[in-house]
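Left out: one protein chain. Kept in place: all the others.
First chain written, first letter: the chains are A, B and C, and each begins at residue 1.
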Amino acid sequence: MLTKKQNLIDLLSRVAILVVVVAVLAIIKTESFWTVENIRQVVFQQAPYTILMAFGMSLAIISKGIDISMASVMVLSSYLSAKFFQQGNYILGILVAAGIGVGFGISNGLLISKIKIEPYIATFSIDFIALGLAYVVCNGKYIYGFPAGFRSLTNGSLIFGFPNIALITMAVFVLLYILTRKTTYGRGLYSIGHNKEVARLSGMKVDQILLSVYVINGVLAALTGVLYLSRLNAADPSIKGSLTMDSIAAALIGGIPFGGGKGSVLNTVVGALIIIFIRNGMNIMNISTNWQSAVVGFVILFSILYEILLKKLMIALGKKKEYM
Amino acid sequence: MKKIFALLITLTFLVTTLAACSGSTSKDAANPKEEATKQKEIVVILKNNTAPFFISVAEGAKAAGEELGANVTVKTPVETAEGSGNEQQIQLAEETIVSKADCVVMCPVDSQAIIPVMKQLKDANIPVVNLNTRISDNTMYKTFVGLENYNQGYDTAKALFEGMGKKGKIFIIEGSTGAQTSIDRVKGALAAVEEYPDIQVVAQQSANYSRAEAMNVVQNLLQSYPDVNGIFCCNDEMALGSVEAVDAAGKTGSILISGQDANDDACAAIREGKIYVTSFGNPYMQGYTSVQAAIDLLGDKEVKDFYEVQTLVVDKKNVDTFKDKK
Amino acid sequence: MLKRIKKLDVSGVAVGDIVLFLFFCVAAENFLNGYNFILILRNSCTLLVASIGMTLAILVSQIDLSVGSVVSMSAVMVAILNNAGCPLILTILATLAMGALVGLINGILISKFKLDFWVVTFSTMSIMAGLALVIADGATVSTQNEVLDFIGNGKILGVYTVIWITALVCAIMILVLKKTKFGYNVYSIGGSATVAGVSGVKVVKNRTMVYVLSGIFSAISGIMIAGMTNSGSPTVGNEYTFSAMAAVVIGGTSFDGGKGGIVGTICGTLLLKILASGLSLMGIPSTWQKATIGIVILVLIITDVVSEKRKNIKGLRRVYQDVD
Partner (left out) sequence: MAMNEENVILKMTGITKRFPGTLALDNVHMTCEKGKVHVLLGENGAGKSTLVKIISGEYTRDAGTIWYDGKEVNFTDVRQAMAAGISMIHQELSLLPERTIAQNIYLGHEPMKKGLNAVIDYKKMVRDSRELLEKLGVDLDPNIQIKKLSIAQKQMVEVVKALSFDVKLVIMDEPTSSLASREIEKLFEIVRKLKKDGVAIIYISHRMDEIKCIGDCVTIMRDGQYIDTVDAATVDLDVLISMMVGRKIEKMYERNYCKPGEVVFETENLTGLRFRNVNIKVRAGEIVSLSGLVGAGRTEIAKAVFGYDPIDSGKVRLMGKEIKRPVPIKSVANGMGFLPEDRKNEGLILPMTISENMVSACLKKIFRNGFLNARKECEIGEKYVEYLKISTPSAEKTVGELSGGNQQKVVIGKWLETGCKFLIFDEPTRGIDVGAKSEIYKLLDSLTKEGYGILMISSEMNEVIGISDRVYVMKEGEITGELNRGDLTQERIMHYAIEGKERINA
C-alpha cells in the first residue's frame, strides 16, 4: 500500500512541476507559447525523440543499471540503415537498424548479466565502440534526401491532428507501460531493481530479464534513429547531441531514482516534457542557449528538495505505522 | 564457461561490425609511411573528421601531397565534442614534435587555447602553416591559408538581404558556443546588418552546428516570430535543419534561408529553392593550398603571409557551375 | 613486493598498462621516446587530478558528476579574474574556494539532507556547466600571465610544472588515504556507512569533506588547464566527468566503495592516455581510434572481472582447506 501511495505522490509531484513550468511560460509568453500550434509542436514533434530514448534509460535505471550507449547506438543504426531507406528498401533498412540495435543490446546485456561488469562501465565502452564505428561509416559523407513515403513516417499523420511520430511514441509508451506494470516480466524487472539476489533465489530468470532490458534499449535506440532520419531527411552524426544527458535528466526529473525498482515510464514522459518545455520556452523568449543547462540543473535540484518536503509531510501525517 | 561463451559472442559481434565498416574506409587506413625516407613529413591537423567540409580539406591536402611529392598525414581529434577537441589538438600538435614532422598545417578549434603549444613548435623550430581559422597570435605561424570567415559571413548575409528586398526580420543561428568560425561569421553578418537599416535581427540562438537542434530551435523561434523573413545560419547543416522546420510550418519560399560551406546537400536544397544562398569556402582548395604553402616554406621559397582562398556566394544561378572554377 | 602489488588491487590494470606500453613501443615508431613519455604524463595530469576527486567519491560508494563542469568553471574563472587584473594568487585561491564551495553544497545536500547523490551532483553538474558558459559568454576567454603560463607550460628541473603538481597531489593523497584518520574513515564509510556510524566515525562530516576535496581537485585541474592553454574554455571539462569515472573504475576502484585507491586511478588514467597517444602515433585514422579505445577498455575490464571471480572462488576453497 505504502509503496503504491508513495509512487503516486512522487508522480503527482512531478506533474505539478510540469504544470508550473507550463503555466509560467503561458503567462509570460502567452501569444507565442500558449498556442495550440506551439504546444502541438513541442509535444508531438520535438518531445518524442527524447521521450523514446528516456524510456530506454528508465528501464535500465529501474533494473538498477544505466545505459550510456543508447545515443551512439542510435547514430550508428541510423547511419547503416540510411542507404536502404533512401533506396526505398524499407524492410532491409528496418532489419539493419533493428539488427544493430539488438546486436549492441545483446553485447551490453551479456557484459552486464553474465560477465557481471558494472552497467556504467560496460555501456561506457560500448558507447565508444558504437560512436567510433559511426564515425568510421559516416566518414563525413552525409546521406541526404529520402523518399516522401519515408518522410511521412514523421511528418504525415494518419489520424487528424496526431502526427505519426506522436502515435508511434504513444504506442511504444502503452506497450512499455503494460509490459513493466502489468506483466510478470515487469514484476521481475522491478524485483531485480530492488534486490537481485532475492529475485535469483526466487527462481526468476534474472539474467534473461537484464539481457532483455538492454535489447529493448537497443531497439528503442534504433527506432529513434530511423525516426530521426525521417524527420531530418538526413543521416547526421551530430544528432547524438546531448541525448544521453537529456534522457538521464528526464528520468531523474521524472522521479526515477538510481536506487532501482522505483518509478515507471509514466514518470519518464513527465520528466522529458519538463525538459523540452524549458528548452522551448527559452528559445521563444530568445534567452541565450548558455543558460539552458543551468536552468535544467536548477529544476532538478528544486524537484528533489520538493520531493523531500513531500516525504516529510507524509510522515508528519503519520501514515506509516512502524513495527519495531 | 558461460562467461567465456558470452564474451565470445560479444566480441565476435563487435569484430564483425568492425569488419563490416572497414570496407568504407580502407583508403584512409592505409598510411603512407613507405617512402617516408626521402619525402618531407607534413602533418595536417584539422578540427574533426565528421564534417563534410573538413573531409574535403583533408582530400585537398592529400592530393597536394601526392602531386607535389610530400608525405602528408592528416590528424584530427577523436572527440568531436567542443572543448575536448581543442585539448586533443594540443596533444596531436605535441606529437608532431615527437614524430619530428618537418612542417605542421594547423587548423585550430580554439584560436586562443592553441597558442602555447604553437610556442613549443616554434621552439622545436617546426614551421607552422595556419589554415582556415586564424591563430590569435600571428607570430606563431609563417603564413595563413584560408578565407576570412568574417567576409564569408558578410557576403552571404548581404546576398540574403538583397534577396529579401533589403528589409525584414531575420534569425541568426549560431554554431557551437565558443567555435571561432561561428563567432567570426556572425560578426560578419552583423556588420552587413548595419548597412541595411530595414533589416532587423529578432533572435540569435545557437544550434551547435547540428541539423537536429537547428530544426527544434527554428521551430520554436517561429512560434514567437511568425513574421520572420530570413534565417542566417552559420553552416549548411543548420540551414538544412531550418529548411525542415520551415517546411513543417508550411512557409517554404516565404522565408529565405542562407547557409555556409555549400556542401552537396545544401546545393541540392538550393536547386529545389529551399535554401536561398550559401557560400563556397572551397575546402578542397584550402587543403591543397595549405600543403603547397608548407612545401614552399620547406623549399625556402618566398611565401606570402596570407593566401586568401576565394569564397564564392552560391545561389540558384551558379549552383551547378561553381565547383568547376577551383 | 609482489604481495604489495596484489594488495593494491590494481594488478589487472597495471599489467594492462605495461602490456599496451610495450605493444606500442614495438608497433608505433617514435612511441618509445623519452619526450613522448613525458608528453603522455603531461597530458594525463589534468584528467588525473580531476579523477582523484572522483576516486574519493567512489571510495565512499558515491559519485561526483559535477567534476567536469567544475573543471570548466575554474578554467574560465581563472581567465576572467586574471583579465580583471586580480593578482594571480588571489585568483587561484578564489577558484579553489569556488571548487570547495560546490563540493560543500554537494556534500551537505547528500550527507546531511540525505538526498540521492546521483541527482544532486547531476544538478550541480548542469548548473556549473551552464554558469561557466554564461560568465564566459559562450566563447573561450584568453588571458596572459607569466606565472600562470609557468604553471601550465614551464619546467622545473626539466620536468613540466604540471607533472610536479600532479605528482605532489597524488603522493599526498596516497599518504592521506593510507595513513591518516581521514583516509581510514573514507574506507570505513565506503565499506559500510552504518557500521562506521555505530563505531563512532563522523560519517556526515567525512562524506562532506570528500565532496569538498573533490571540488578542490577539480578546481586545481581547471587551473592547470587554464595555465596550459593560457585561456579558459567553458566547455573544456565536458568529457572529464565520464573519462574520470572510467579512469577510476578501470583502475579497480569499485562502485561498491571501500575498495581500491589512488594508485589504481593513476594506472587507469595512464591507460587511457597511452592508448590515445599510441594509436595516433601508429597512424591509425582518428575515425578508428574511438572504437579501438572502447574495445581495449572492454577487453581489459572483462579479463579483470573474470580473474577476480576466479580469485574469489579460490579464496573460498582455501578457507575450507585451512580448516582441516
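FYI, a contact is a pair of C-beta atoms (placed from the backbone, for glycine too) under 8 Å apart; a residue touches a chain by one contact, two chains touch by 3 or more.
Keep in mind the model is a prediction, meaning the values are calculated, not measured.
Engineer: Where does the absent chain touch, in terms of which shown chains it meets?
Structural biologist: A, C
Engineer: Return the single residue from C:Tyr184, C:Phe242 or C:Phe255 that touches the missing chain.
Structural biologist: For the chain that is not drawn, the touching residue is C:Tyr184.
Engineer: For the chain left off this view, which of C:Gly53, C:Gly68, C:Gly215 or C:Gly258 is in contact with it?
Structural biologist: From the options C:Gly53, C:Gly68, C:Gly215 or C:Gly258, the contact with the absent chain belongs to C:Gly258.
Engineer: Please pick, from A:Pro163, A:Gly225, A:Gly241 or A:Gly261, the residue that touches the omitted chain in the full complex.
Structural biologist: A:Gly261
Engineer: Residue-wise, where is subunit A in contact with the chain that is not depicted?
Structural biologist: Interface with the chain not displayed, on the subunit A side: 1-4, 181-188, 190-191, 194-195, 197-205, 261, 315, 318-324.
Engineer: Residue-wise, where is subunit C in contact with the chain that is not depicted?
Structural biologist: 179-182, 184, 187-188, 191-192, 194-202, 258-259, 313, 315-317, 319-320, 323-324
Note that only the chains that are shown with their structure count from here on.
Engineer: Just give me the whole-number Å value for how far the CA centre of subunit A lies from that of subunit B.
Structural biologist: 32
Engineer: Any chance you could list the residues of subunit C touching two or more other chains?
Structural biologist: Residues 133, 138, 234, 286-291, 293, 295, 298, 302, 306, 309 of subunit C each touch two or more of the other chains.
Engineer: Can you tell me which residues of subunit B touch two or more of the remaining chains?
Structural biologist: 3, 7, 10, 14, 18, 25, 28, 49, 78, 177, 206
Engineer: In their complex, what parts of subunit A are in touch with subunit C?
Structural biologist: Against subunit C, subunit A makes touches at 68, 111, 115-118, 120-122, 124-129, 131-133, 135-136, 139, 248-249, 252, 257-259, 288-298, 300-301, 304-305, 308.
Engineer: Per the contact definition, I'd like the list of subunit B residues that touch subunit A in the complex.
Structural biologist: 2-3, 5-7, 9-10, 13-14, 17-18, 20-22, 24-25, 28, 49-52, 54-56, 78, 80, 177, 202-206, 208-213, 215-217, 219-221, 223-225, 237, 240-241, 244, 248, 263-265, 268
Engineer: Considering the complex alone, what residue numbers of subunit A touch subunit B?
Structural biologist: Subunit A residues touching subunit B: 29, 31-33, 35, 37-38, 41-42, 45-46, 80, 100, 103, 106-107, 110-111, 114-115, 129, 132-133, 135-142, 144-145, 155, 228, 231-234, 236-239, 241, 279-280, 283-286, 288-290.
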